[in-house]
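Comments concern the structure below.
With one protein chain held back, the other chains of the complex are shown just where they sit.
For reference, chains read A and B in written order, and residue numbers begin at 1 within each chain.
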Amino acid sequence: MRYAAPATVDEAQTLLSDNPGSQVFAGATDLVPQIRAGRPSPSMVVDLKRIDRLTAVTHEGGQWTIGAATPTADLTRNAEFTAAFPGLSEAAGLIGSDQIQNRSSLGGNLANASPAADSVPALIANAGQAVIASGDGTRTVPASEIATGPGRTSLAEGEFIIEFTLDDPPAGTGDAYLRMIPRTEMDIAIVGAAVRLTIADNAVSEATVVLGAVAPTAVSVPDAAAALVGASLNGGGFDDATLAAVADAASAACNPIDDKRGTIAYRQRVAGVLAKRAAAVAAERAQNGA
Amino acid sequence: MSKRSRTHVTCTVNGDEVDFLASDDTSLLDALRDELGLTGAKEGCGTGDCGACSVLVDGRVNCSCLMFAPEAEGTDIVTVEGIAEGDQLHPLQQTFLEGAALQCGICTPGFLVSAKALLDENPDPTETEIRYALAGNLCRCTGYDKIVRSVQEAAVQLRGATR
Partner (left out) sequence: MTVTEDRPSYKWVGTRPIRHDGYDKVVGKARFAADLNLPGQLHAAILRSPHGHARILSIDTSTAEAMPGVKAVVTAADFPALDVGNPEHDVAMNLMARDVVLYVGHALAAVAASTRAEAQAAAAAIEVEYELLPVVLSLDESMADGAPLVNDDNRTAFSGSDEPSNLATVTPLERGDVDGAFEAADLIVEREFDTAWVHQGYIEPHACVVDVGADGKADIWASSQGHFRVRSQTAAVLGWDTARVKVTPAEIGGGFGGKTTIYLEPVAARLSEKSGRPVKITMSRDEVLRATGPAPASKARIRIAATNDGELTAIDGWIGYAVGCTNDMAGFIGAMSVASYRFPNLKLEAVAALTNTPKSAAYRAPSAPQAAFAIESVIDEIAQLLEMDPIDLRLKNAVVEGDPTAMGSPHPRIGFVECLEAIRDSDHYRSPVPEGTARGVGSGFWFNIGEQSSATVNLNEDGTATVITGSPDIGGSRASMALMAAEELGIDVYRITPVVADTESVGFTDVTEGSRATFATGMAVVNACRELIDQLKTRAATILGVEADAVDWVDGAAVAEDKDPLPLADITAKAKSTGGPLTVTASLNAGGAGPSFAVHCCDVAVDEETGQVTVLRYTTAQDAGTAIHPSYVEGQMQGGTAQGIGWALNEEYVYDDDGTMLNASFLDYRVPVASDLPMIETIIVEVPNPAHPYGVRGVGETGIVPPMATIANAVSRATGARLTSLPMSPPKVLAVLDDR
């Protein structure tokens, strides 16, 4: 196995096209143990962190651009980014320990295609777009279209994510991400729930609810979002009926598996709990930020 | 079996410029231990779940078991062997000793490195901040109580020293 660290996107694309069976990486936090265990065994690993564009974070013209290999710690420490997307920032801050967060990235978290990836539901809830190096050029797709199943993506051989773009949220918007793990840290989510909503005139005007770890990929729950849209915030919080409707819709949208980390019944149940709790947090943020 | 490609890596380790030859699939941890003889960082899991291999890379704490050795090219690495200043122990090392924050000692190098990274960035952490910052380091002997207290005490001393 060879290691390569290209300095530009072009160089990386050339390396990948010249070396079939190569594997790109950013943080390598999953790749190094996998290679040690003998699966996969790429002919070459291509380190994307040395490409400036892949670790750049910019905010220009009403849009954020996040290099796909940017360490998630750089996002959680970025006060302006965290103020704009508190839910996405907290989701990024839940990917493993401080050690991991100095290496892990939104690009890696998404392209690994784990159903339980913490940053993915919040990235999707915030309508993140992925700019993909493809052939000699680039293509842009919604982040929601990258993962297609556990460990599977829509990325073709030789393609990799360069960066994500996120539009500035409208005024009165808040997002939140909550996950269920048995410990307080260091676990893979059994359930994750991201909610983004916008409040106008004391009622929800727009909402997105995305769940993680309850289906082969992160799933949007339009029924839960619909339960939120139009809901009024009397005295700051949602009424019990709204929260119950969000929870029921979230639970109903789950298509989970039984595995060593959680059961189907537990995941369904807790998906509802976390969705309603995340909605409450997002609403509070939307009101405080507005 | 395919022939293993090797890379010549140059970096700074504990203040000294070093170079070594490492197979491209070698972890930084194995390179530090086997090529450079720095066995302070330990392998407790090899999967980034225990933090015993923690080192600073350009000032930030990393699991050296999760890095390919060639990724170290051009970086500044600090291991537990490099956190004292000459004969003068780092305040964390001293408070760990005085506070009995180690029992078997296998996790101690990783905790010291992680705690240093924390205090370098946040000189006055709360107990909760300390506990979350050290959540990537497993200790099976102490129940963490004396580790957390020793980090708190070192923070007090460091703040006093810089005032």
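By definition in this document, a residue touches a chain if its C-beta (ideal position, glycine included) is under 8 Å from a C-beta of that chain, and two chains touch if they have at least 3 such contacts.
All values reported here derive from a predicted model rather than from experimental measurement.
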item	value
Visible chains in contact with the missing one	A, B
Residue in contact with the excluded chain [from A:Ala12, A:Ala26 or A:Ile188]	A:Ile188
Where the missing chain touches chain A, by residue	38, 180, 182-188, 190, 259-263, 265-266, 269-270, 273
Residue ranges of chain B at the interface with the undisplayed chain	1, 4, 25, 33-34, 38-47, 49-50, 52, 79-81, 84, 89, 93, 96-100, 102-109, 112, 127-128, 130-132, 134-149
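Everything below uses one rule, namely that only the chains that are shown with their structure count from here on.
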item	value
Rounded Å distance, chain A centre to chain B centre (Cα mean)	29
Chain B residues within the chain A interface of the complex	2, 4-5, 7, 24-25, 27, 46-49, 51, 54, 57, 60-63, 65-68, 70-71, 73, 114, 117-118, 132-133, 135-137
In the complex, chain A residues that touch chain B	1-3, 5, 27-29, 32-33, 35-36, 43, 45, 47, 49, 71, 73, 96-100, 102-103, 184-186
